[in-house]
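Here the complex is missing a single protein chain, while all its other protein chains stay put.
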């Protein structure tokens, strides 16, 4: 990371903050943790447990919560904000645009945009992309190399498709959606009829609808529905290598960590959080705000607000208590054998 | 979904059925569940548990099992068949060809077919495909965009390769195979020798052979063998994001659900069913018709016909019973402590 960011540029994105100490610091070269920061770096106190590191940090600029007690050193500047981590994110977006500048507007000459595709003016389409007839690409969309957008698919404004994304026919993305590299949206659902001892494919005629501000991690797969739609709700964030089956409905603002598997026709209400590698059997309902621990196996409906762990999944507290008791099983069996002898 | 399908077109794919009620219904606009169907829709009774919804359904056409008792309403038509779900699938294939029409025959001008590749006349090869020398592409094959077919690979008649599939050198696909988007067939197996404290790669000289009527889900990976072949048997259906190691042999008509991991040299006999996220240690044999529950961890050979669950895997019934008893451990420990006191 090698940048040149001035204090003035930072104050543009953090307009109403209070400076303490040296207001001539900068330009800044990078961002680092409190401990590793050198002179010229920006650091921040995101987690109170590191507050002891602030006063010894060599960072030239430190973002702090308003209630932090302490003063900057010479040639150091403190900025107090409501949420230092978010303030840093705002600064980092400026840095991001420098380190990873958007490619120039326009459609790369190697790409294939079929007649009948509707592409807004202000888009970027990288090399070797294939946009089929009937597809609609909104304004401000950025499409990296090797992307496929199928017939009648829709890509909302400001959405980003990273390299090698496959958005299959008739699937729809909202605005500001991010599909990371290798994501597949709209593959055929896994459903078969048994006919004369053979598995006969059930056609999947539906689509996938992804609402505004959803992000999907690299190489994640989302299958199209049988008739209506597979739907991912607004603001939901899905990590890498996740499997989402046909007809699944995910609510708004859910978090689904890497390698989770969600079987066909599962329904998540809003604000569900799922740890990595957890799995869901088909046709379940998961209530609003439920939390599922990593690697859990869910085979029944989940009540709103519950927190489950294990396979079979139990309430988190019970699962933890049983885990403790399991470690005592060798002792229990021994004590029991002793007791049997004496009884 | 927006289609216009006439009763006549339906009767062409369901030739020997009996109509009841209004034989002037249609054209039909879509397919829906009994409950959600509107006038103009086709619905079906696939699961007897929904039979109570038939007589109140607003669907214009309902596919029913022969033994259903009841009569259509005005402007409604019933069709009785042996298997309503399969009859629907036959109708849906007609709809599918309209919603997702095959691209025109021929090789897209942007694609790169090397000298020495053998491509049948009636194939479709989309944009940005790379077909290496010595590859053989059979008649009726449909290849979507961004597909790689390696040297001396074979693709049987009527097989479909979706976007971004990588079929590596010397691997062979039978007829009517479907590889969904992002599938990798023929990557190098994961095998190393320890030499002077380093992991030295073991070359993998074999191939992957996929028999007729196999389907493979999006982003699934199948490694080539060390010498002979990794083989997937006829009619087997594999879901998304599955890992199949080198030298694995999967029998005929197996079902392997998403995110399953199968280590090197495992052998499945025919008709094995594996739930999502289950894993298999290397070199195991899984007997004919065995069923493995989701998330199970299999470390020993599996007898034909058995049904296993858990890690370490136990018979399904024992695993369920132990799960119940585990929930009673807190109570058992307490009762035991009481008993010790009184003894």
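Letters A and B name the chains as they come in the text, with residue numbers starting at 1 for each one.
In this section, a residue touches a chain if its C-beta (ideal position, glycine included) is under 8 Å from a C-beta of that chain, and two chains touch if they have at least 3 such contacts.
This structure is a prediction, so every number in the text was calculated from the model and none was measured.
Enquirer: May I ask which residue of A:27, A:40, A:65 or A:276 touches the chain that does not appear here?
Expert: For the chain that is not drawn, the touching residue is A:276.
Enquirer: Which one, B:105, B:118 or B:339, makes contact with the chain that was left out?
Expert: Once the missing chain is taken into account, the touching residue is B:339.
Enquirer: Which one, B:223, B:239 or B:271, makes contact with the chain that was left out?
Expert: Spelled out, the listed residue whose C-beta touches the missing chain is B:223.
Enquirer: Any idea which of A:144, A:173 or A:208 touches the chain not displayed?
Expert: Checking each option in A:144, A:173 or A:208, the one touching the absent chain turns out to be A:144.
Enquirer: Going by the touch rule given at the top, which residues of subunit B touch the chain that is not shown?
Expert: Subunit B touches the missing chain through residues 110, 112, 128, 130, 146, 148, 151, 164, 166, 168-170, 182, 184, 187-188, 190, 192-193, 195, 197-203, 205-206, 219, 221, 223, 227-228, 241, 243, 245, 259, 261, 263, 277, 279, 281, 295, 297, 311-312, 314, 318, 321-322, 325-326, 328, 332, 335-336, 339, 342-343.
Enquirer: Residue by residue, what part of subunit A touches the chain that was omitted?
Expert: Within subunit A, the residues that touch the unshown chain are 1, 30-33, 36, 83, 85-86, 89, 92-93, 95-96, 99-100, 108, 110, 126-128, 144-146, 162-164, 178, 180-182, 213, 215, 217-219, 235, 237, 239-241, 253, 255, 257-259, 276-277, 294-295, 310, 323, 326-327, 329-330, 332-333, 336, 339-340, 343.
By definition in this document, only the chains that are shown with their structure count from here on.
Enquirer: Determine the centre-to-centre distance between subunit A and subunit B, using the mean Cα coordinates as centres, and give it in whole Å.
Expert: 27
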